[in-house]
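Complex shown without one protein chain; remaining protein chains in place.
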Amino acid sequence: MDLASIVFLVLAAILVGSALAVVTLRNIVHAALFLVLVFGAAAGIYILLNAEFIAIVQILVYAGAVTILILFAIMLTQNPNSRGSNPMNRQALIAAFIAAALCAGIIFALSQNNAISAAASQAVTQNAGTAVAIGNLLYSPTSYSYVLPFEIATLVLLVAIVGAIVIGREED
Amino acid sequence: MAPFVPILIMMGLAFAFVVLVTIVTFILGPKKPTPQKNAPYECGISEITPPQRRFPIKYLVTGMLFIIFDIEAASLVPMAVLMKRLGVTGLIELVTFIAILLVAFLYVWRKGAFTWE
Partner (left out) sequence: MVNIGFQIVHFVITILFFIFLVATNAVIMVYLERKVMALMQDRVGPKHYGPFGSLQSTYDVLKLLLKEIVRSRETDNAIFMLAPMIFFAPVLTAFVMLPFSPFMTTSALGTGILLYVALSSLDVIGVFMAGWGSNSKYSLIGGLRSTAQMISYELPLLLSLVGVVMLTSFVSHNGIGSISFTDIINAQMHPWWLWFVLLQPLGLIIYYTCGLAETNRAPFDLPEAESELVAGYLTEYSGMQWAMFFLGEYGNMLIVSSVATALFLGGWSGPGADLAFWHAHVTANPGGIFSVADLIFNVIAVFWFLVKVYALQGIFIWVRTTLPRLRADQLMQYAWLILIPMTLLNILVTAVLLLAVPQPYTLWVTGGVNFLLLIGYIILLTRAIGASPKGTLPPWVEARKRAARTGLGAPGLPKPPAASLPPGEPEPAASR
């Protein structure tokens, strides 16, 4: 086994472990803080795939911003400090079954189609994950360009802002 | 991947440093807890109510706006890196981008989400 696979296994173990902690911990703030670790480990996997820019945006947006938003939202709830503030799901059995079925489905699909698994296991080539490469892909009109999808994504963000205001201002 | 190794090492060192210093003070410092000393801080009087943990919704809106604007700011960086190369096309993209951002900004402003307290 080479170094990259060992690193990957460690990161995957951290990711899965802290994701389980997010779901099972009884204190909801602890659960939210484990989310930071989940996002960090995910960023590590991106780095392993040479997707530098995505990894850092993952930390910036998810670990830095989304977690804070979740924590702010928790602060609005009645009593986040009580021991059982993260209610356990009563449908754990069904959920476990569905999750296992989904996992099996993904593994089956990957094993059936060699092209997908080859593409999925392949790291982005060196320097293809930097800001320059992303900029070339997103904005450059000469290369295969995502200019229009990008602008549409901006519009989606605009809709998201309107939604945020509508939801957030409701209770005043 | 190689440039990230020093970052990991430095992070580990920082954690180790804090742990080490905390352990040293635990060893060197006195340990004389009293009920008064270990009470939560409350300006010299005993605590009347436990900390109320509800917080104004304004900060939630700030958080939501922050995520959205953060994504937009982060996506400006790859554009800026290539600005010269993109030329006039890039400028049009930039103007469109900022115009959409400005519409959102003005909407939020009009709705009064930028007034706190």
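Labels A and B are assigned to the chains in the order they are written; within every chain, residues are numbered from 1.
The working rule: contacts are C-beta pairs under 8 Å (C-beta built on N, C-alpha and C of every residue); 3 or more make two chains touch, one makes a residue touch a chain.
For clarity, every value in this text was computed on a predicted model and none was experimentally measured.
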| item | value |
| --- | --- |
| Contact set of subunit A toward the excluded chain (per top definition) | 27, 29-30, 33, 36, 52-53, 56-57, 59-60, 63-65, 67-68, 71-72, 75, 81, 127, 130-132 |
| For subunit B, residues in touch with the removed chain | 3-4, 6-7, 9-11, 13-15, 17-19, 21-22, 24-26, 28-33, 35, 37-43, 51-53, 55, 59, 62-63, 65-66, 69-70, 73-74, 76-77, 80-85, 87-88, 90-91, 94-95, 98, 101-102, 105, 109, 114-117 |
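Operating definition for what follows: only the chains that are shown with their structure count from here on.
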| item | value |
| --- | --- |
| Distance from subunit B to subunit A - Cα centre to Cα centre, in angstrom | 18 |
| Contact set on subunit B toward subunit A in their complex | 1, 4, 53-55, 57, 59-68, 70-72, 74-75, 77-79, 81-82, 85-86, 89-90, 93, 96-97, 100-101, 103-104, 107-108, 111-113 |
| Of subunit A, residues touching subunit B in the complex | 4, 47-48, 50, 53, 57, 60-61, 64-66, 68-69, 72-73, 75-76, 78-81, 131-132, 134-136, 138-141, 147, 150-151, 154-155, 157-158, 160-162, 164-165, 167-169, 171-172 |
